[in-house]
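Every protein chain except one is present and positioned as in the full complex.
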Amino acid sequence: MSPLDSLYRDPDTARITLDRPADYLHAEHTLRSWFFTTDHKRIALLYLASITGFFVLGAIAAGLVRLSLVVPNGVIFTNDTYNKLFTMHGVIMVWFFLIPSIPATFGNFLIPLMIGAKDLAFPRLNLLSWYVFMTGALFTMVVLIVGGVDTGWTFYAPFSTTYSNFYVIPALIGVIIVGFSSILTGLNFIVTIHKMRCPGMTWFRMPIFVWTLYATSLIFLLGTPVITLALILLVMERAFHIGVFDPKLGGDPVLFEHLFWFYSHPAVYIMVLPGMGVVTELVAAFSQKRVFGYRFVAYASIGLASITFFVWGHHMFVNGQSQLASTVFSFLSFAVAVPSAVKVYNWTATIHKGAIRLDTPMLYAMGYIGLFVLGGLTGLFLATLAVDAHLHDTYFVVAHFHYIMVGGTMLAFLGGLHYWWPKFTGRMYPEAWGRVGALLIFIGFNVTFFPQFILGYLGMPRRYHVYPPEFQLLNVLSSAGSTILALGYFFPMIYLVWSLWFGKRAPANPWQAKGLEWTTSSPPPAHNFLAIPRVDFEPYDYPIKAPERA
Amino acid sequence: MTREDRATLWRHMRAPVLSFVALMALLAVNVVLGATLPFRAVWVAEAVVVVCMVLTVLLVSMEVWSEPPLVRVFSALGFFWLLILFGMTLVDYLTR
Amino acid sequence: MPDAVTAEAVDIELAEQFVTKEQQRDVGTLGMWAWLVTELLLFAGLFLCALILRIQFPADVTLATTHLKFWIGATNTAVLICSSLTMSGAIVLSRLGWRRGMLGCMLATACLGTLFLVLKGYEYYQDYDENMMPFLARPYALGAHPSTRLFLDIYYVTTGLHGVHLITGVSILLVLTWQASRPRFLQMHQNRIEIYGLYWHFIDLIWIIVFPVLYVLNR
Partner (left out) sequence: MSVSGSPAEHALALWPPAASHAATHVDYLILAFTAVTLLLTVPIFLAITYFALVYRANRRVDRTHGSDRNVKLELSWMLIPFFLTLTFFAWGAQMFDTAKHPPANALRIEAIGRQWMWKFQHPGGQAEINDLHVPAGQPVLVNMISQDVIHSLYLPSFRVQMETLPGRYTQLWFTANLPGIYRLYCSEYCGTDHSVMDGQITVQSPRDYEHWLSQAGSSQSLAAGGKRLFANYGCTGCHGAAATVRAPMLAGLYGRPVPMEAGGTVTASDDYIRDKILNPDHNLIAGYKQVMPSFAGVIPEDELIQLIAYIKTMQEPGS
């Protein structure tokens, strides 16, 4: 083994950034060097800054929605304002925060680092996709704030095509544009993972995070064009009245729902899969133990990405879909439980007999597992035909998908952010504050959304501005929880920014974690590695190992 | 252009020219079928012709035939997903 | 053809994120194929709409298709198949390093693409003239059969979207031809021709599906 190889195998954990040549953050300081960069790491930070901005706007809208629901008679906002607020919340959070969140930030930053490449396969395309994203997102944002759209994030026809206000058209165009950005990102990742792996980096030596992002990119590539088309048809319907979704001419609004959910159901996995990847990294690193059943976890990622394209009809059980189609979709939806169960049980088995450190990222990971399990299993409730006939379009659904999207994606995002923060910035975040923040978010989240399961079961429909008085108590509880949640979000926002200047300098590998990204300095140099790495070891070869098989 | 050059050119252009001829012939079949409508279920024959044309373009013109397996998988991937979209949607439309 | 015999060196220039040229070539090809997958699924939604309309309103769709310009559509298909041949020619010649011949083939391809657009434009004009554009605020020839609108509008969206792809394709092809006319292009960027060729063939392939789906089936 050459000295260089041993460096990759056992990186010097005490090595500090200061003695290195200029890293990617300090190579250049001009604005130009940021806005015209082709370095995947800088582009990742551009994404991080922009989606954080969108998250804040979406969260403000959510806060106002919860504020309105404190009273049952809807006197705080008018009906129109309320409808615009929840649309704003949904559109921003789904299209501009959750979908790009982990892929465009962590994926962009980490894929080349984790597979030992100098950059993504198409660096300029990567920059272009950020500009495309910003163009579409800012455009829609302006429309949402100035004009206001009241269709909900699902844009169902014929309401959006005939009855809602004119601003639907520009809002849709913005979303279509953002779709192209996802496609370009997915394309870039797929080609990179196939073709840019360093010598020795076989498929089964890749971290699970890379596997999940590969699966996610497949969804970007195969699903996004269909929603693009569906939204184009919606714009055409609105602008020229082409009739495909207009029942007056014989068109079928259910067709829009088919085209919409063909993408939008898999989109849930765009949000969840990368989160699973992050959590797998966290669980392994903070248990200092190999991922249990690595291959199954890897296959499960691809399996989820494929099965998810067969189940979209479970959003349409009571929408006039045929009974046979509903039954088939219901059955296939249960199949999603198989790869999901693999993930959860294998994480648990990974933690078993590890050397566990309960640092902030691990707290988020454990929270994630709990919330994801609840969210996933309530999803099976909704996939059960007779149950869905009761719970469809109630607060039960709202609670379910927030458990998946906030409890799942958001917690994984925050966990990953803390875990890789030293790698991104070269600074450590303050651990104590981090733990308090994680705890607050976990508590706030559950207080906000658990009551909504009960509300839904009691029969409170979603998107209601005025609701029957018997639901007030649970709604007040939920709104109270959302203030705790909001407070929790403030913590990382403040201390992470603080740490940029005052945080402790980070060593190359603060967590004694395995993976190529920890073998390079924090922050990494411009082309990631001083020499191209060569891999001759298995992934996650942490010190605690099972005895070799005889 | 010398004889050798011509020979070289023909050696490389044979596949594209042959596929061109095949495509034109298949198109002619479809046009005739479309213009005359010889029998009721003619759409089946037309669909078969289209599948042949698509395969010709994919395998010969786009050279999938001689590409490594990865590219072949990607060229088939889109069609497979198209079948998912069609199949699952039609399960609804054909049984309403 | 003196140029044709003196073959240039054919190669590509290594970009900084790659290790080998082979890797760079593979990346380009795979990237284009990944893009084409998305293009196919974009059109797939339209084909699905057309199919569903054919299932739901067979009589109205037949009525609408009989008003489409079948022969222009057929000619246009032939034009695109020809352009595919010239594009294949450009790729073959670029591999041989026969630059002049390659440029000629590329220009021919661009011309055939333009011819397609011109014919399509004429077809649209005729449709307009015959009051076959139901989405415009003007009389509609088949107004007594409102559901024919749906299929015709899908026809315009599909052909329009395909037209946009073709306009983009011709524009990129012209820029590429201009770039390729400079010396040393084939030594530095030969693979661009091949990658672009995939895109052009794919536009052709989409039209090969569009033509029967809209014009031919159960006419």
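For clarity, chains are labelled A, B and C in written order, and residue numbers in each chain start from 1.
We take it that a contact is a pair of C-beta atoms (placed from the backbone, for glycine too) under 8 Å apart; a residue touches a chain by one contact, two chains touch by 3 or more.
Source: prediction; values computed, not measured.
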Chains shown that the absent chain touches, full complex: A, C
Touching residue (missing chain; options A:Leu125, A:Val387 or A:Ile532): A:Val387
Touch with the omitted chain, as defined above, among A:Trp34, A:Phe139 or A:Phe159: A:Phe159
Touching residue (missing chain; options A:Leu377, A:Leu439, A:Ala480 or A:Leu530): A:Leu377
Residue in contact with the excluded chain [from A:Trp130, A:Tyr214 or A:Phe292]: A:Phe292
Full-complex contact with the absent chain, from A:Thr38, A:Asn319 or A:Thr483: A:Asn319
Sites on chain C contacted by the missing partner chain, in the whole complex: 57-60, 144-147
Positions on chain A where the hidden chain makes contact: 74, 79-80, 83, 150-152, 156, 158-159, 162-164, 247-248, 250, 252-254, 287-288, 290-296, 317-320, 323, 326-327, 330-331, 334-335, 337-339, 341-342, 344-346, 348, 351-358, 366, 369-370, 373-374, 377-378, 380-381, 383-390, 392-394, 454, 457-459, 461-470, 473-474, 544-547, 549
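FYI, only the chains that are shown with their structure count from here on.
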Selected interface, A-B versus A-C, where C-beta contact pairs are more numerous: A-C
Rounded Å distance between chain B and chain C, as computed from the means of their C-alpha atoms: 15
Distance from chain C to chain A - Cα centre to Cα centre, in angstrom: 36
Per-residue overlap in chain A, given as positions that touch at least 2 other chains: 194, 222, 226
Sites on chain B at which at least two other chains make contact: 70, 77-78, 81, 85, 89, 93
Chain A - residues contacting chain C, complex: 117-123, 183, 186-188, 190-191, 194-196, 221-226, 228-230, 232-233, 236, 240-244, 249-252, 255, 259, 527, 532
Chain A contact footprint on chain C (complex, rising order): 16-19, 23, 26-27, 30-31, 34-35, 37-46, 48-49, 52-53, 56-57, 60, 134-136, 146-147, 149-150, 153-154, 156-157, 161
Sites on chain B touched by chain A in the complex: 70, 77-78, 81, 84-85, 88-89, 91-93, 95-96
